[in-house]
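FYI, not all chains are in this one, though none of them got moved.
A and B are the chain letters, set down in written order, and residue numbers restart from 1 in every chain.
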């Protein structure tokens, strides 16, 4: 359960409003790597975590902090929009002609939709969507996604910070940059902790690893003519999983399978020249029949009590 | 520029069709972490890479390989759909009643839209979209996103592999799992190489790090009552950036800023009780005027040749 305190986590006061900058600032609120993304990603990972104690608490803690970050950013956003041009263009330009420059770059939905408040969108108005986040239940893969999100988020915050001289904005972003620095480490150390606690053996996701194609796990394939990629550590170091040497090979087909497809169902009107023989309606014959047969047999067995 | 060879990179032949499994298999084609995602992510990163030689070649090589992976998966998908039930339900059930079970779980667009071929969507039919990918120009952050994508992709491949006993499908997935194992390492070693080559100093993104809030870069904030998160390495180890100790603190406001917003523009009809004084139309007054004034002055200067 959650509770709220009126004070923000950190001060969010710009020196002065700036509608142009506010349009760009939206990227930090509702962009692909904005704070809504880490907030929702950590909340879902936390609720879905099956290791109570330090792991679940840690994810819950950061999820809770990120709600507070979105709050800070929305307050900053609304303050940046104070007095933003939202009225009759002609009048505005008459009062101060250079304002025309601002008129082009501001976000019209800040005036039309949110009345001078933050929008749950990125800097080009794309609504935030849950296709940005993941919560897989597997802490290694999720921590990997989290490091990535924090690194990208920090880079974008950094780029945006360079677009303003406003000390108030920069002070808050100096805090956010630091949190992203810290959080990157948090997730990297989290992976190290998973190893120390015996949840994983290496930092590489290797579920079902016992039957993967061992050879293909050690090769870099060069698909570009004259590629120099074989010079990199990824082709000269040893495997982080089993210590065997990695190597580069030229990308080439490992099969003579040319991807020829089976005969189609004639009732679906797929263009076909008969090269795989006549197709049959997909109602109870062909491969499906085999699949269905298994089911039928089993239903019958269950009823008659017969066991093969 | 790209070229094509008819042979697939790896054999994509299931032992037998399976329409139910094919519906789930779509997640690997066009899901959030399917092969379309890594293909498009690496292609855009490669085209956008500003370090010719081993780095650009490496990204281009893997981008090229991933096109071939999508190809393999689409062929597998179409073969899994051979004879899939697409015709009159009643007839189909009459011929083989247990087929009814399959009818519920198959993907109707496999019959209606693609005529038994793969769809550029995930297992629930969401069309692939470019909000899944990133190409930032910064190799550290992009390699982080790439490790994450490969780890998630490998996990989902692994889960799907456990949903079938088909040897043909498992053989191909054994290859794909291995590639994901290798590719995770490739990106991790790529980050190590960036350090060795002097592009970055640590594995943590720290642009504009010189002015970030140093203290906030070392603290884990606990926002859950009784949180045990302080026991983790993320609160007990030393910083991966500067070696200073990390620590845990209770999450609390670092400010008395309660997020009170400025007076709104009265012409936008925002509900307001006057607590910040009267609002003014956002046409040329308030903070924007200041911003505009700068522009006007500068235009004038440029024309009159005046320099302050």
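Convention: a residue touches a chain if its C-beta (ideal position, glycine included) is under 8 Å from a C-beta of that chain, and two chains touch if they have at least 3 such contacts.
These numbers come from a predicted model, not from an experiment.
Novice: Full complex copy number, with 2 in place?
Specialist: Altogether, the complex is made of 6 copies.
FYI, only the chains that are shown with their structure count from here on.
Novice: Through what angle, between 0 and 180°, must subunit A be rotated so its C-alpha atoms fit those of subunit B, rounded to a multiple of 5?
Specialist: A turn of 180 degrees brings the C-alpha atoms of subunit A onto subunit B.
Novice: Counting in whole Å, what is the centre-to-centre distance of subunit A and subunit B, each centre being its mean C-alpha position?
Specialist: Their C-alpha centroids are separated by 4 Å.
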